[in-house]
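These notes are about the structure you will find just below.
A single protein chain has been removed from this complex, and every other one stays in its place.
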Amino acid sequence: MDLSYGPEHEAFRQETVAFIEANKHLAPRPGGPSALAWQALLIDRGYAARTIPRAYGGYGADPDILKSRIIAEEFARAQVSPGLGGQGISMLVPTLLEMGTEAQKVQFIGPTLRGEMLWCQGYSEPNAGSDLASLATKGELVGEDWLINGQKIWTSTAHLAHWMFCLVRTEPEAAKHEGISFLLFSMETPGIEIRPLVDMTGAANFNEVFFTDVRVPQHQIVGRRGQGWQVANSILRHERGSLADPNTMLSRVNALTDMMKSETLDGRPVMDNPIYRDRLMQIQGRVLAMRCNDLRLLSAAVNRQNPGVAAMVVKLQGTELRHELEALAIDVLGELGLLYGDTPRLRGHGSWQRDYMYFLGLIIGGGTSQIQKNIIAERGLGMPREAKLATA
Amino acid sequence: MDLSYGPEHEAFRQETVAFIEANKHLAPRPGGPSALAWQALLIDRGYAARTIPRAYGGYGADPDILKSRIIAEEFARAQVSPGLGGQGISMLVPTLLEMGTEAQKVQFIGPTLRGEMLWCQGYSEPNAGSDLASLATKGELVGEDWLINGQKIWTSTAHLAHWMFCLVRTEPEAAKHEGISFLLFSMETPGIEIRPLVDMTGAANFNEVFFTDVRVPQHQIVGRRGQGWQVANSILRHERGSLADPNTMLSRVNALTDMMKSETLDGRPVMDNPIYRDRLMQIQGRVLAMRCNDLRLLSAAVNRQNPGVAAMVVKLQGTELRHELEALAIDVLGELGLLYGDTPRLRGHGSWQRDYMYFLGLIIGGGTSQIQKNIIAERGLGMPREAKLATA
Amino acid sequence: MEFGLSQEQVMLQASVERFLAGQGGLARTRKFVSDNETRATDVLEGLAGLGVTGLIIPEDFGGVGLSFLDAAIVAEALGRYVTPAPYVGTAVLAPLALMRAGNESQKTHWLPRLAAGEVVAGVAISESTGARGDAGLTLKEGKLSGTSLFVIDYEADVYLVADRDGGLHLVPADAPGLTRTSLRTIDGTRPTGELTLDSVTGEALPGSCPAVLRELIDVGRVMFAADTLGAAQDMLEQAVAYSKERKQFERAIATFQAVKHMCAEMVAALEPCRAMVWYAAHALDALSAEASVTACHAKAHLSEVGTLVARRATEVHGGMGFTDLVGLHYWFKRIGFNRQILGGPQTVREDAARLQGFAV
Partner (left out) sequence: MEFGLSQEQVMLQASVERFLAGQGGLARTRKFVSDNETRATDVLEGLAGLGVTGLIIPEDFGGVGLSFLDAAIVAEALGRYVTPAPYVGTAVLAPLALMRAGNESQKTHWLPRLAAGEVVAGVAISESTGARGDAGLTLKEGKLSGTSLFVIDYEADVYLVADRDGGLHLVPADAPGLTRTSLRTIDGTRPTGELTLDSVTGEALPGSCPAVLRELIDVGRVMFAADTLGAAQDMLEQAVAYSKERKQFERAIATFQAVKHMCAEMVAALEPCRAMVWYAAHALDALSAEASVTACHAKAHLSEVGTLVARRATEVHGGMGFTDLVGLHYWFKRIGFNRQILGGPQTVREDAARLQGFAV
């Protein structure tokens, strides 16, 4: 058991801290330096796009999980922007590196990393949620172009994005998982309509996107025709764990602790209430378990071990835990916990209610808890897949 | 809304109370009057076997649910034995009344009511639990007799019973539910072996029963050949609700309350601990909900209304609630709650631990919680039955 | 022996539900919220026409003189339709306070107007179930000062307020020294807000006493419990219906055991709550020795079960449950509001413990 990062990495941590200290005045803020300039600096110094080859606009370092973790930790600690994120950088770039043509890598990775090209993801459809592979948006090869018709949903940032990476059914005759292709196209292509999708938090965090005879040049495909499911699947897994970061949960626990010390009920701090206190301790203990689990996953990644089921449970446990954490805060605040939106007496900027609802959305989204349990049982515990149904 | 029982029934209650007061010295007790004499008196006066026709040895009153309830309430309140129970009286007698031949009624009902003939139930098998209809104990017609071979399990009182009512597969060629017959036979028939089945409470509340070439006269069948499933099913439902009587739960809550007042931890009554107190209040509230539901069921029965889903949820909710109630008592007692068996410092005669385990058994037994949920979803909410599986 | 609703009660509830459905149901609620309406006059008038505003007010004062059980089944209907109309304050608690503690002239003046729906009364008693920060009203030399938060039926013409000693007072909305501040909550169907009083002259209800305030709290708790019952029942029904329609993996999701069990767990928890709400309301009417403890349990237990149902019903809807498209969140949020108002579950359970002498 060795929780230290070792001398080389501690030196790297010092460097990182020094860099942040020296440059944080350049970090983006409203009315201040732009996010794009900051991103360029971070890439240049190896704090963003760290392991992407230089040829494609990255920094070109060898992968080093601990260094990546150190960067994340220190930028978070200093509360300085760690550069751009988004689905282009987190999902499309790794996909292109693995499956893209040389021309695609050159064309797309650099501008994406630099923040000049924002992407949105076109996967889910109204009738293809948990059962994503049943997606029906149609891509027909007409002359040199794919002609796309259909609808996507849950497309975050569709209204901001320049391009979309999209799953489209191009081989209607093929088996369900084998008729899908992975296409890239500009959101300015004629025939695309975006409608904001208001959710229970009151915000439009997502969109619906409608396609009517959208024309996409034939070569804007990643992988082969009908190979889109494999292309998409190789990165879907990355998305899931990130929804329930235990370090974020820990800061929520700390914020909740502070709130319980400062709020009063009938003249006494709410923390003096043993029942709320016990619930806080329950949550704190569970968050601690998930943080320990996270250390185990980090260690496995560093040492190239397969973490097995320990990784599969993160999304299920984390989103549930976060939802319950926010629920406790609301109970502790009582009627004050109901306040939401632009209103006097609002606590925590309304974040308790917002996250309570948003994490219910995350319990459902990115693979519902029911689907997660199927996966854990089948892949984690080796239980048999759902028995095949008789064709009615 | 009228919670009174009305003047006729209140008069009946007075009568009942007076009877109990005048006769309780005759109630059975170790070294005192026998249970059989008491049973005879109760039948004679209409406090047992109340609605069974006189011709078959009952009291012959018209059914009156409130009077039955009043009898149960007042005998419970006075802590006087309400007469004999058991599967013969509660399950076999109603079955015979509905489906038995005249000869069977005459032969079996009277002795059963009088306690001269004790019965056990032969339904479950090691490979036929939730899926009871897959039972495999074989009954073959050889000459004038059924020749029975196979095994039953979960047979309570098998070692005490004189007779068994038993489900046996007599038509191996028929569909699963249509090949079963309902047979009656003496436990003294050669070829029957009884083995006690020790459970987690440490007691042998149940038995395994093995049959080797057990011969049963052909006429000892209730209903027709292959009709046994319907015969058994008509009464199975009665068994389920009775496992979770809310009035018993209420007396457990009261016992728990008393215990929390008298036990101390670090010199203070455990009731002073707000967390345990809150858990007690949660349980008390849930028990109250089940008691109100029970009133609703009683009212529906009196007024011949179909209580619908309100009846279906009793077993699921009640067994779970009882298990949690006992779990709270153990937590409240801390290490003292671990004590079990013949030991100093034992609390509540060990009933907290015993019932904690026993009610876990009941969560599983009599239709597991999983099966209960299927039934509630399908029959209570009209959700479709499990989709048929492909034959692999 | 008849535990349940009478024919008249079944008809009353049905007629209220029919009206609420006819008046637009969710569509009306959406409009109320998106247009920032403060009072749904059309709904209120319709309810007044059905006698709802005067439900518990004696006939002598222009009401229909029904019971708390009748009031509870109306609350259930309003919850089921997430109706954006004042009710618990104006139709139940304010009339009750006047009936119990008002003098004849107060009754004669206010009750008929309340019964007719001409006047809406807000109720400011939340500090009596737990005061946040320095909230609370003090009576000094006949003048009321201080703050009261989370007024029930806040968009009102007159307020019933409780001072720190349990005294009840009527304060008109335009009383000098009264400042009103709207508070936005998750539940857009229930306008609430705070009152700040600076030496306000109220009209004391002469019969005020701790027992009357206790009864107001008990009755209010049962009404919010009933509202949750209706809202949760509707969410459950929506979830079951959706699961039968929605297909994934070439089958209705209602055929998946996980979905079936989620629905079974909801109904198993919720169905006994119906009898519990009936019983708690009946106890207010007729079983005074049990009424307070039963009201606490109904409020706390319905809050817990409501929270469970609200969450699970949303989950059964998958992503759709999270969107505004099906509008399920109106029910979700209403149940959330009912949970906290007049005391969250833990607060209310501690009250139940105190009432039984288990806590100080």
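Each chain gets a letter, A, B and C, in the order it is written, and its residues are counted from 1.
In this section, a contact is a pair of C-beta atoms (placed from the backbone, for glycine too) under 8 Å apart; a residue touches a chain by one contact, two chains touch by 3 or more.
Here the structure is a predicted model, which is why all the values come from computation and not from measurement.
**Student:** List the shown chains that the missing chain touches in the full complex.
**Tutor:** The chain that is not shown touches these displayed chains: A, B, C.
**Student:** Among B:Val214, B:Met249, B:Ile283 or B:Ile363, which residue is in touch with the absent chain?
**Tutor:** Spelled out, the listed residue whose C-beta touches the missing chain is B:Ile363.
**Student:** In the complete assembly, which of B:Pro63, B:Pro190 or B:Gly341 touches the absent chain?
**Tutor:** Of these options, the touching residue for the absent chain is B:Gly341.
**Student:** Tell me which of A:Ile153, A:Val231 or A:Met271 is the one touching the absent chain.
**Tutor:** Of the candidates A:Ile153, A:Val231 or A:Met271, A:Met271 is in touch with the missing chain.
**Student:** Identify the residue among B:Phe19, B:Trp119 or B:Trp154 that touches the chain left out of the display.
**Tutor:** Among B:Phe19, B:Trp119 or B:Trp154, only B:Trp154 touches the chain that is not shown.
**Student:** What residue numbers in chain A mark contact with the hidden partner chain?
**Tutor:** So the residues of chain A touching the missing chain come out as 1-6, 9, 66, 257, 260-261, 271-272, 274, 277-278, 280-282, 284-286, 288-290, 292-293, 295-296, 298-300, 302-303, 309-310, 313, 316-317, 370, 372-374, 376-378, 380-387.
**Student:** By the contact criterion defined above, which parts of chain B meet the unshown chain? Give residue numbers in ascending order.
**Tutor:** Touching the missing chain: residues 124, 127, 129-131, 134, 153-154, 197-200, 263-267, 273, 275-276, 327, 330-331, 334-345, 353, 357, 360-361, 363-365, 368-370, 373, 389.
**Student:** Please identify, in ascending order, the residues of chain C that touch the omitted chain?
**Tutor:** Residues touching the hidden chain, for chain C, are 256-258, 261.
Everything that follows uses one rule, which is that only the chains that are shown with their structure count from here on.
**Student:** Could you pull out the chain whose C-alpha mean position is farthest off from that of chain A?
**Tutor:** Greatest centre separation from chain A goes to chain B.
**Student:** Report the chain closest to the protein's overall CA mean, measuring from each chain's own CA mean.
**Tutor:** C
**Student:** Determine the centre-to-centre distance between chain A and chain B, using the mean Cα coordinates as centres, and give it in whole Å.
**Tutor:** 53
**Student:** Let me have the rounded angstrom distance from the C-alpha centre of chain A over to the C-alpha centre of chain C, please.
**Tutor:** From the centre of chain A to the centre of chain C is 40 Å.
**Student:** At which residue positions does chain B touch at least two other chains?
**Tutor:** 274, 278, 387
**Student:** Where in chain C do residues touch two or more other chains at once?
**Tutor:** 251, 259, 346, 350
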